[in-house]
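Could you have a look at this structure, given as structure tokens, before my questions?
With one protein chain held back, the other chains of the complex are shown just where they sit.
Order of writing sets the labels: A and B. Residues in every chain begin at 1.
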Amino acid sequence: MPPETPARAVRTLDYTGSERLTMNMGPQHPSAHGVFRAILELEGEQVVGVDAVIGYLHRCHEKLAEHLTYVQYPSIASKTDYVAAMTSELAYVMATEGLAKVEVPKRAQYLRVLVAELQRVASHCLWLGTWCMDMGGALGGGATVFLYCIRERELILDLFEALTGARLLYGFHQIGGVRYDLPEGWAAQCRQTIDLIEQRLLEYEGLLEENAFFHLRTKGVGVITRELAEDVGIGGPLLRGSGVAYDLRRAHPYSSYEDFQFDVPVEPAGDCFARYQVRMVEFRQAIRIVRQILDGLPEGPISSRPGVKSVAQVRVPKGEIFTRVEGPRGEVGCYLIGDGGPKPYRMKWRGASFSNLAVLPHIIPGHSVADVVAIMGSVDPVFGEVDR
Amino acid sequence: MTDLSPAVSALLTGGALLGALLGLLAYVTLLERKFAARLQSRIGPYRVGPHGLLQPIADGVKLLLKEDLVPAAADRTVFNLAPVVFLVPCFLIYATIPFAPGLGVADVNIGVLFFLAVSSMEIVGLFMAGWSSNNKYALLSAMRAVNQIISYDLPFLMAAMVPVLLAGSLRLSEIATAQQGLWFVFYPVIGQLGFVAYVVASVAAENRVPFDILEAESELVAGFRVEYSGMKFAMITLSEYAHVIGTSFLGALLFLGAWSGPGPEWLGPGWFRLKALMMFSLITWVRWSFIRIRVDQILRISWKLLLPLTVLLVMATAIIVVLRGGTGG
Partner (left out) sequence: MNETDARARIATDFPDAVVAAGGPAITVTLPAPQWRAFARFVKDTVGCRFFSFLSAVDWKDEGLEVIAYVENTDEHVCVLFKTRLGAGQTACESLLPVYRGADWMERECFDMFGVIFDGHPDLRRMLLPDDWVGHPLLKSYAVDTPYPPYR
């Protein structure tokens, strides 16, 4: 039985005497980024308390993982962070390989990095488009930026479709390596695409950064202090936008990331504009990594365990492991406990967006309703990861 | 028209104007959609009729056929009355605009003042809609609306005073004829500043992006008109467009010389319409390029920036007019 809890303990600011309005934002809302319900307590235009209600997309992946074998689960692992499916699958597959001590060939590792970085570009395209649409309106300037970004994302999704056959949920990673190799002409098309995107990024920066309204909406809004950032455990651009120079690809390199040269952007300000700047640099660094891979892709097998013959083929010895991957939203982690059989004993999915969203009740009170939308956009949650 | 009684002739002219206006407004929506589409590297309405030319008619028929929903807890009388109260001022403003020398429904001698006073009456309709919907989103939007429109009507008035001072009359046809020599927008400094202030204030007073916090779809999901459907929704949308076009016409008249343009006299109304549509295109271009700003930032711009600037502008204009020795262009 749950203990006696006090009536909903919403974090509130001091009562200033004017009338309070409880307003419900979502779960069906144009800027909720999925299914998210925020119960806002308003005093006039100012938010004084927020209660975040999540769980509308809960499918209990962790229970599913206990009942699906290691071979079966990667097909649905991408449904957690469905916008960045490549990094989602990678976390689970790497955890299994770590526990089962499976070697991954060099070519497979490079291919994994290639798709992860392309996925980062695609995910950030979606972030920029939806953020501007939230701030500018579906019938206004925001929709223009949204359509431009989606146009770029489509180019990358075309690349993924040529590679794996799917646009959003790939099933590309398997235990021991990857499932598909680069088809003919793919590398040339990839180079063309990233050259084009790099040019278009200049266009977006011009459209946004030279606009005083953009600065008004994002500077000083939603400041996450460094101490709060680490305490709550947010990751990715949010953490780096608050001044913490921490990137899993540098701190705990996986899948041959140590072979590549890239910069890790850090901004001290902690507001929406800082997070925007961090992501814009990440765009370019991801493109840089993709170029390095295309120039130096080693030959060799793409999997050390090709051709799965049965769903119980992979057995993992007793042990536990926690693997973390730097997804576009932050630290995607998979804590796996193996028990010697073909199915995990326990799989905990550490979703980046779950921890990122947990920072909202700390930073929203004090801002106005319009800022809630700007902050949510810059936090960039994907509810597949929040609810699992 | 002279053999008909004044009442009947006024009725006929008014009716003709209304008819022409509704046709224009329907196709202005199509113009906006096509314009926006090209800005976003897509085509816009294309399939309904050749190049989408029958799209507004299709939209009108669709809205007529939609169910007219009234929320159970809403105040029925006010709810049903609000679109009408919103629509009437937006169409009434066209009464004073002379589309050609002598071609206007009611060219009153306080033309500019009448226009501005009547156009701000739409706030009443807006607030009625927001309040009677019994919906927190609508209420929030209505409160923001009252705040914003009132704040921006003042700089709007001040910016419109610049041509009035330069022409020496409030009557719109006299302001138009005063620009036969030089359009007011070309007057050094005060003309340009006045025009810019006019455009900014009018965009804000009409709830267009970047000042459309009232109906911020991503926060307030259509704001004060969230509970309206069917023809009432169409009335509100059409009134908003009517207001925008009306202020474009007024702007073209006040600053861009109305019907003066190269070519023969009878081309005058054509030039007027072209200039108004160009002003509308400018406003639309801004709409589809900028993100919106918060309501407190909007109000700050109005009270701390635009109002002092426009007051100074009016004072400067007055000084210049006196120094030039009386009125007249």
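Here is the rule we use: a residue touches a chain if its C-beta (ideal position, glycine included) is under 8 Å from a C-beta of that chain, and two chains touch if they have at least 3 such contacts.
Computed from a predicted structure; not experimentally measured.
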Contacting the left-out chain in the complete assembly, out of A:H58, A:H215 or A:K318: A:H58
Residues of chain A (touch criterion as defined above) contacting the omitted chain: 2-3, 5-6, 8-9, 54-55, 58, 60, 62-64, 66-67, 227-228, 230-233, 244, 246, 251-252, 320, 322, 324, 331, 333, 335, 337, 345-346, 348, 350, 354-355, 357-358, 362, 387-388
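The working rule: only the chains that are shown with their structure count from here on.
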List of chain B residues in touch with chain A within their complex: 36, 39-42, 136-137, 140, 144, 209-210, 212-213, 216-219, 221, 287-297
Chain B partner contacts - residues on chain A that touch it in the complex: 21, 23, 25, 29-31, 45, 132-145, 147-148, 151, 207, 211, 213-214, 216-217, 368-373
